[in-house]
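Complex shown without one protein chain; remaining protein chains in place.
Order of writing sets the labels: A and B. Residues in every chain begin at 1.
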Amino acid sequence: MTRRRLAAATAFLAVVALAALAPFLLGPYLVGVALDLLMWIALAESWILLSGMTGYISLGHAVFFGTGGYVMVLAWGVLPFWLVVPLGGLVAGLLALAIGYPCLRVRGPYFVILTFGVAEFAKFVVVAIEAGLGKAGRLMFGAPSLDELYFVMLALAAAAFVIADCVRRSRFGAGLRAIREDEDAAETIGVPTTRFKILAYTLSAIIPGMVGTVMVLRSTYFEPLQVFDPLISFTIVTMAIIGGSDGAPGPLMGAVFLVSLSELLWANLPEVYMILLGALLVGFVLGAPDGIHGWIRARLARRGA
Amino acid sequence: MDSLLSGQLLVATLVVGALYALVALGLNLIYGTMRLLNIAHGDLVMLGAYVSYWGFSLASVSPLVSMFVAMALSALLGMAIYVVLVRRALHSTALVARIEANSLLIFFGVSVILQNTAALLFTANPRAYAYLDQVIRIGDAAISANRLVVLVVALVVCVAAILYLRLSMTGLAIRALIQERDAARLAGIEPERIHLLSFALGFAMAALAGSLISMIQQVSPFMGFPFTIAAFVIIILGGLGNLMGSLIGGFLLAAIETYGVALTSASFRSILIYGVFIAVLVWRPQGLFGGARVAR
Partner (left out) sequence: MHRKSIVTFMALAGLVLAGLAQAAEPVRIGFSLSKTGMFANATPSQLNVYELWKEQVNAAGGLDVAGERRPIEFVSYDDQSNTGNAVKIYEKLITDDKVDLLLAPWGTPFHFAVAAVLERHKFPMIGNSAASVQLREIKPGYIWFPTSAIPDKIAEEMGKLLSSRGVKTVAVTNLQLPFSLEIKQFLMPVLERAGIKVVVDEAYPPGIKDMTAILIKVKNAKPDAVLSLSYPPDSVLYMMTARELGIDAPFQFVLIGPTIDFFAKMFGPAADGIVTVGHWSPHQKAWPKAKPFFDAYVAKFNTRPDYLDSALAYMSVEILEQAVAKAGLDKEKLRRVIASTTFDTINGPVRFDGVQNATTPTMFLQLQAGEAQIVWPPDQATAEIMRKPAWPAQ
């Protein structure tokens, strides 16, 4: 391992250790904010595995989040929490595998809207199932404490970051990027495009599934429309693009940026903060098209680092 | 079974389909010519609806008159957004490379701004008014006068738009740009002017839909999103850039909403719609009538 990588790994571990101290140092409100931040990091880092690396933009990633959440809802009281979290990831991964093959034949904007359609389809299936089971919203008492949820989410976010980084540096990642540059050319030079795409899609679903199992316990009350909310998908895309979708640091920066900005604006300018947020989003995209990470890299390159 | 053949279901399909098609057509123009994912499209519908609502409530102006105002205002807004935001994006190579992802974000920002400005100015109270709500009989079907107006206006505008694009020189230029961007340039077509026009037209059509909708639905700042979703599903279903495809797609979706429900059960309505959408795309990845080449 080069010195640079060693330094980076040390820095990463230090950040994780620092983050682990949060429940002991901060009040419940800030821990809640930190929990949300970790959730977005985990989701966005997983999202780029397919969408950042191959350019197949998934606009329906909430489907994995929601699937995980529903698994937790169904298993609540029946299976222990520690078992359901990985189970949710497994189910989400299987779902991605199942829909990956037919869906990844579709390209460009067609794929974008197709993934959205898949998420909506899943949402309405769950609505129908719940109605059929006679469940009008579910109360979930006895959820783990905020601190417990926080530590699980920290683990998930760290894992997602590491996975994104490893994929980026691997031959698998190189193959994915080749697909992004020119899929047909990649196919010609021997990249197993279909296999890689499906693998990336499946990988990108597992952690969001687990994140879903955890977050559904945050608000005691489950209702399908909330966990399959398109806004979740849009926010993931927003953070990954603002931060930069070409490597692990990007989504992390995007999530930190957006969450910090929201907290700042929301507390101080409640009436107009959404408008300002929208304006800043627009300004950002125009000013830094490769995201924060890309902008930083460009700066460093210019300085001849 | 004879309810399936009733005129009533047919009329309902036509109304819903025409409205869907009108909203989708505007979006397709913008997407087709510039590859921009305008997810603020539904919010333009919202703005049009508010123009007509306020026109009627404050000044008793019929929506059939205020719709022209709505269209004009929206077209102006579209041109402003084009000049201030989009042109910059299209000229920057970095942005154009990922134009879809970046446009998604830009218009997401625009959408958030539009929705929340409306909420700030008008409050989120749902608003409605009664206009032309008498029931008219046509054969064995009955329809509210306002829904009939929606059907007729939407249909006429859709057909006019398609004819315009097929027959006029500008229309031809737009279609050339949609089909083959670079070759169109070689043929001497100025993309700038076409882009501006597409934006203005697309935005105007959305606002028109909004004015019509204000007669038959309550108006509120966050009402636009379902229309955005429907529009995207339709343009993808029908094939990007193919305007006739959007028209057909709109009526197809409406038919599922009515006949699909009549044949199965109302509880499957959304599952059917999205199920058909997914099935069509898996079978034909460029949509029903999309070109074989999908320019990236």
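Heads up, the rule we're going with is that a residue touches a chain if its C-beta (ideal position, glycine included) is under 8 Å from a C-beta of that chain, and two chains touch if they have at least 3 such contacts.
Quick caveat, the model's predicted, so the values are computed rather than measured.
The chain that is not drawn here is touched, among residues B:Val84, B:Leu163, B:Ala266 or B:Ala279, by B:Ala266.
In the complete complex, the residue from A:Trp82, A:Tyr101 or A:Trp266 that touches the missing chain is A:Trp266.
Contact between subunit A and the unshown chain involves residues 27-29, 32-33, 36, 124, 127-128, 130-131, 134-137, 139, 141, 215, 218-221, 223, 225-226, 231, 266, 270, 274. With the whole complex as reference, residues 3, 6, 8-9, 12, 15-16, 115-116, 119, 123-130, 133-135, 142-144, 147, 216-218, 220-223, 226, 230, 254, 257-259, 261-262, 265-267, 269-271 of subunit B touch the missing chain.
By definition in this document, only the chains that are shown with their structure count from here on.
Residue ranges of subunit A in contact with subunit B, taken from their complex: 55, 57, 59, 102-103, 105-110, 112-114, 116-118, 120-121, 124-125, 127-128, 131, 230, 234, 237-238, 241-242, 245, 271-272, 274-275, 277-282, 285-286, 289-290. Residue ranges of subunit B in contact with subunit A, taken from their complex: 31, 35, 37, 39, 85, 88-89, 92, 94-95, 98, 100-102, 104-106, 108-113, 115-117, 120, 225, 229, 232-233, 236, 240, 267-268, 270-271, 274-275, 277-278, 281-282, 285-287, 290, 294, 296.
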